[in-house]
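Only a single protein chain was left out; the remaining protein chains are all shown in position.
Showing subunit A:
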């Protein structure tokens, strides 16, 4: 007589005889104990319902729908990921990229690191591009969109003395304000002294960059009327942005 599992006759009293195929037989010999189903009585429909009633209490009944505006202390949240991809700067040296994120006073860093340095990269003699593929991931929260985050990029190349780097240029770009993936192009500029000899050197052998230690000065407007600058290429950066609570504050960004 063949036993049919799950019929009305065999519903409960045959539960101990019920096993899955992999638990017995030649395939089950090497299996660890966790992969074998223990017999709690929960393998039938009645037993499963009995178990679930004990573990989960019933949901509370409420007439009003959930109102997200009733939560306390909300902020604007933003998650920024992406990478610094390539650049077409004209050098034959090895070039390193250092990025820092700079914001206004109201933005707090929740997740990730503000600044990191990448590897030293070189281009193939035939092509124009230097590739870094440098990833970044950063999370912010704030109460107003003033002082929107900016990424400041410094390009460096090594010199003969170890641990001393020579700067090739600076670039800075705003993070996009709408969610999604975008690629942005940041232009590289190289600040130079205003004397006659440094201008001649710049035209003959390429500009020699001044060192600006605080990246906040590159993202600011102060002191820019007095500096003079050479253009030396561009950097491609991709951003993936997600936002939260912008509609609640009144901003519609998509």
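Convention: contacts are C-beta pairs under 8 Å (C-beta built on N, C-alpha and C of every residue); 3 or more make two chains touch, one makes a residue touch a chain; residues count from 1.
Keep this in mind: contacts and distances are computed from a predicted model.
As stated in its UniProt record, the chain not included in the shown complex is "B9 domain-containing protein 2", which appears among "BHLH domain-containing protein", "Pectinesterase inhibitor domain-containing protein", "B9 domain-containing protein 2" or "tRNA pseudouridine(55) synthase". Residue in contact with the omitted chain (choice from A:124, A:164, A:204 or A:221): A:221. Taking the whole complex into account, subunit A touches the unshown chain at residues 69-70, 72-74, 90, 143, 145-148, 150, 171-174, 176-178, 182, 187-192, 196, 199, 202, 207, 219-221, 224-233, 248-253.
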